[in-house]
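One protein chain omitted, others in place.
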Amino acid sequence: MDSLSSSEQREFQSVLEKRQTRDMMQFYSNLVQRCFDDCINDFTSKALSTKEETCVSRCVDKFIKTSDRLGQRFAEQNQAMMQGGGAGGAGAGFGGR
Amino acid sequence: MDSLSSSEQREFQSVLEKRQTRDMMQFYSNLVQRCFDDCINDFTSKALSTKEETCVSRCVDKFIKTSDRLGQRFAEQNQAMMQGGGAGGAGAGFGGR
Amino acid sequence: MDSLSSSEQREFQSVLEKRQTRDMMQFYSNLVQRCFDDCINDFTSKALSTKEETCVSRCVDKFIKTSDRLGQRFAEQNQAMMQGGGAGGAGAGFGGR
Amino acid sequence: MSFLGFGKREPTLAEKMAAAEQELEMITDMFNRLTRSCHNKCIPTDYKEADLNKGESVCLDRCVSKFFDVNIKVSEAMQSQSQAMRGAQGSSGFGA
Amino acid sequence: MSFLGFGKREPTLAEKMAAAEQELEMITDMFNRLTRSCHNKCIPTDYKEADLNKGESVCLDRCVSKFFDVNIKVSEAMQSQSQAMRGAQGSSGFGA
Partner (left out) sequence: MSFLGFGKREPTLAEKMAAAEQELEMITDMFNRLTRSCHNKCIPTDYKEADLNKGESVCLDRCVSKFFDVNIKVSEAMQSQSQAMRGAQGSSGFGA
């Protein structure tokens, strides 16, 4: 990526920003669905019970911590593969030129 | 969206139409997969039995009615959130400028 | 597609190639996830056991053979529908002009 | 895409390619869903062997056949409801 | 997109449309997830009848209501953590 001109870098930066926004939205949607599916199973009322609110609150915290930890380990593993001169990162064996 | 010129509105309309087509295709595919997964579990023959045909027929009707009802409630809830001056619609807290 | 100029064919070819690359990546990711989900359920160690390695190896072979067979049957069915003058291919009843 | 009027050719190509690409995406999506469903229904998860046995092979073939049958039935059902749905959606489109 | 400087108009439109399209994509995705979740929780898979009965209808309505409630709770929780996450991500962006 070091051979890009300044205008090319600007456009690539814009692509990255769109992607980061999209990834955050997807993370958010995954979080909502996961906590809804795991915590909400009673439909005898239309408002959340205290028990459901507590469950969702814990679920959100745990999901974020889980994702952070997985992200750290994922980055470490990816880096180790790249440095090891093996098949490359998770996707480096496929794609690109 | 009110500050768009007529050519901009035309292009945005085109984007919307592509999206509506894509959404209808996704609805269709979801419907096929849902009714296939729920109704078809016997592979001792290669043609649908009468029982399977009836199940699929009911499944299609019920899925469409379910989706319609959910769509109505979703729109109502979205609207209420927007009018309430809270976090905005389902996605308004994220995205955009 | 026969009314495309040579430059149009070149661009469409490029779209197809991107799509084939994307489809192969998705196949690969589906394969990894399927075999991981089915074969890996013990986390008392961080390296794969012999039993897990054997399972993954068989899973990969079987998944590829399954996908090949399904692909052949899918193509046959699609072709039969198109020739039969019915609703057309799997998606021909919906979509473009 | 350009708004400065480079000619009629670009929109025509874009429309053709968009339609063809969308058709291809629909078929790819349908095949992926069929693969997931039939794999779930026909292939046990213990992987005692690397090859497809006779029972699994026949199950997969019939699964594809029935998936297409359901596809046709859904297609026919939606055709009959399609006008009503499009009418309902049409009135909520963005105005010009 | 063009790099040859056809004017300010194109980037402005692209940004506006990208934001609107992304918002629409988020809402569509949320509705699809809600549909899948509520269908799973409220509709049995035996399909004894083609219509929604009273119990299923009420369940679906409450399901939507609770889905939005969870949405709000998640939104609030992420707002309070959002600065830290963006700070952590910001330092790993591509350099100029």
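To keep things simple, chains are lettered A, B, C, D and E as they appear, and every chain counts its residues starting from 1.
Operating definition for what follows: contacts are C-beta pairs under 8 Å (C-beta built on N, C-alpha and C of every residue); 3 or more make two chains touch, one makes a residue touch a chain.
All figures in this text were calculated on a predicted structure; none of them were measured in a lab.
Asker: Going by the touch rule given at the top, which residues of chain C touch the chain that is not shown?
Answerer: 1, 6-7, 9-13, 16, 18, 20-22, 25-26, 28-29, 31-33, 35-37, 39-41, 43-48, 52-53, 56-57, 60-61, 64
Asker: List the residues of chain A that touch the chain left out of this view.
Answerer: So the residues of chain A touching the unseen chain are 1, 4, 8, 11-12, 15-16, 19, 23, 26, 30, 34, 38-39, 55, 57-59, 61-63, 65-67, 69-71, 73-74, 77-78, 81, 86-87, 89-97.
Rule of thumb we're sticking to: only the chains that are shown with their structure count from here on.
Asker: State the superposition rotation angle between the two copies chain D and chain E, fitting on C-alpha atoms only and giving a multiple of 5 degrees from 0 to 180.
Answerer: 120
Asker: Using only Cα atoms to place each chain's centre, name the chain farthest from chain D.
Answerer: Most distant chain from chain D: A.
Asker: How far is the middle of chain B from the middle of chain C, if each middle is the mean of its Cα atoms, in Å?
Answerer: Going by mean C-alpha positions, chain B sits 24 Å from chain C.
Asker: Taking the mean of the CA coordinates per chain, how far is chain A from chain E in Å?
Answerer: Between these chains, centre-to-centre, one finds 14 Å.
Asker: In whole angstrom, how far does the Cα centroid of chain B sit from the Cα centroid of chain E?
Answerer: So the centroids are 13 Å from each other.
Asker: In chain C, which residues are in touch with two or more of the other chains?
Answerer: Only 91, 94-95 qualify.
Asker: At least two other chains touched by the same residue of chain D: list those residues.
Answerer: 3, 18, 22, 26, 30, 42, 61, 63, 65, 71, 75
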